[in-house]
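Below is a structure I'd like to ask you about.
Missing here is one protein chain; the remaining ones are kept as they sit in the complex.
Up next, chain A:
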């Protein structure tokens, strides 16, 4: 399987990569279960966020430990930066649209910062 030298550090890197891969895949699976089982929109969004950030970082760490190639690692860091920049935008817009179309139970929000009667500017 491996064409690099099968030294001690290679074994260590492969083992850490395997653990990271399993953890990332488990987070993705947990998000799948949460997406299907959780009752409300915001709870499902909480579950979906897990593989988008931590699961991605774990999987890409495993990939970097397996390929051990600096140009590949630079691109993987770029992937993480892009994901960290775009995932909050998508989650924010989905939750705001859910709130404005009445899909969020406002009595569950403590405190409800989108309440128009609150003193803060909700927009």
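As a convention for this text, a contact is a pair of C-beta atoms (placed from the backbone, for glycine too) under 8 Å apart; a residue touches a chain by one contact, two chains touch by 3 or more; residues count from 1.
Operating definition for what follows: contacts and distances are computed from a predicted model.
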{"item": "Protein name as given in UniProt for the chain not displayed, \"Tripartite tricarboxylate transporter TctB family protein\", \"Glutaconate CoA-transferase subunit A\", \"Probable chemoreceptor glutamine deamidase CheD\" or \"Multisubunit sodium/proton antiporter MrpF subunit\"", "value": "\"Multisubunit sodium/proton antiporter MrpF subunit\""}
{"item": "Interface with the undisplayed chain - residues on chain A", "value": "1-2, 14, 17-18, 21-22, 24-26, 28-29, 31-33, 35-36, 39-41, 44-45, 48, 51-52, 55-56, 59-60, 62-63, 66-67, 69, 71-72, 75-76, 78-80, 82-83, 86-87, 89-90, 93-94, 96-98, 100-105, 108"}
